[in-house]
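Heads up: the structure comes next, in structure tokens.
With one protein chain removed, the remaining protein chains of the complex are shown where they sit.
On to chain A.
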């Protein structure tokens, strides 16, 4: 009898669903895999607003670039400019080979890594934009290249990895 006794609550009993707790937790939005590219805003008139702008910093020196990106991000926070994201592009390694031909051919190798950090900004008013540009330009460290451009879909797609198998299958299908 002890083996057969079960403590299941039937639907008619008042204790039905006594162990449920999921309704108490906050609702989770199902995670979308691919993010959609956001739209640009241009409001006409004297108040001209830029859409998404990318500030790209490239350099050979990793610490310098990271600190500069941090500085720019904090500056935008202080100036209450909305920062969408600040991400890093993959690093590129270059091998430099010197071919010296003085009698014996020598090859001196050097390995250079190029690092790139991007800070994405939204809602920059056009009266303020040149001031911001000047501030950033005057506080640029040595050896760091600065580039400010508008965000395009191509920029967004350059961050994603291409899937050759998927592309092959798609090509076969169509």
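One rule holds for everything that comes next: contacts are C-beta pairs under 8 Å (C-beta built on N, C-alpha and C of every residue); 3 or more make two chains touch, one makes a residue touch a chain; residues count from 1.
The working rule: contacts and distances are computed from a predicted model.
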Problem set entry | Undepicted complex member, UniProt protein name, chosen from "Trafficking protein particle complex subunit", "Sperm associated antigen 6", "ATP synthase membrane subunit f" or "Large ribosomal subunit protein mL46" | "Large ribosomal subunit protein mL46"
Problem set entry | Touching residue (missing chain; options A:15, A:91 or A:127) | A:127
Problem set entry | Touch criterion as defined above, residue of A:9, A:82, A:137 or A:152 at the omitted chain | A:137
Exercise. Given the full complex, what residues of chain A touch the hidden partner chain?
Worked result: 108, 126-127, 129-130, 133-135, 137-138, 141-142
